[in-house]
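Only one protein chain is missing from this complex, and each of the others stays in its spot.
Let's turn to chain A:
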């Protein structure tokens, strides 16, 4: 089997799974319990929080555990809207965000908030100037993803951060779900960022754990009220095994991110060499500094992406149409649409996404299997 769908989810690391199991069996007390047994779990959660904070270069008190990247995005956006509703009702985002962001924004629009969805250029990158032009005195939030999940384009997070220095009261949220562990951190982390979303299962951690970086002193209303966990901002009994396993997964990922990036970009290059200049093939993820090393999206004109996914799956090769979340949605890729890619081409897009588990040999096998498929359609379309 060749698994080229790591932007949808990753295989949990074996050591991380061991941690998950050990913690589940040994530290299963409620971290909020007063007794020593509970205290142990509390300490373990806090130690995990500190480890994640250290790896991100932030403070422990700025890391909040959630259930997913989706929850982190929802919280950052809706929490800001509630906190700042008296200061303004305008939010800025892009047309290529993950549905967790876009649909949160849509919900807010129904409640009377105004949202600007910024366009992107034909390579899938938003312009920092357009962010500045969209700012009004009512703007309370700018939410921009770091790495696009459909084509891997890297957004100008730092430049937008520089612009937002002039607008200190606006919350700056960055969806970093696809960016963490890809050796892009120094490029993307900007001191102006107030909120950042993460998801553990994207970096070989367990399902059901996300976290949000919230800069100290930034106000964010909770979405989940209850027992007052996470500094009274995100209630719900802590997912101790998931949290500890995620902290471990992040450490392992960051320790090896340089090597992983080299490895995945080598795979990407091998595939690009094959695909480039091939009639009917459109490439959306070039080998360039503003594209992530682990995502390669391309289309075969005239063949639906879904068809390609199923043909490859017969060879035990697993890829995705665009994002897994919208893969079953008939409307196709939001990002390609925003890039004004012709529908006929956009519908044929598939996304390959790599991890440290993938090898060059797999890339070569993919090429030979894909070549058969390509030949089969050559006579039909061209």
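Remarks
Going forward, a residue touches a chain if its C-beta (ideal position, glycine included) is under 8 Å from a C-beta of that chain, and two chains touch if they have at least 3 such contacts; residues count from 1.
Here is the rule we go by: contacts and distances are computed from a predicted model.
The subunit not displayed here is recorded in UniProt as "Probable tRNA sulfurtransferase", chosen from "(2Fe-2S)-binding protein", "ABC transporter permease", "Ferredoxin" or "Probable tRNA sulfurtransferase".
When the full complex is taken into account, the listed residue touching the unshown chain is A:251, out of A:90, A:218 or A:251.
Touching the missing chain, out of A:48, A:204 or A:335, is residue A:48. Across the entire complex, the residue among A:22, A:111, A:288 or A:360 in touch with the chain not shown is A:22. Residues of chain A in contact with the chain left out of this view: 19, 22-23, 39-40, 43-44, 46-48, 51, 244, 247-248, 251.
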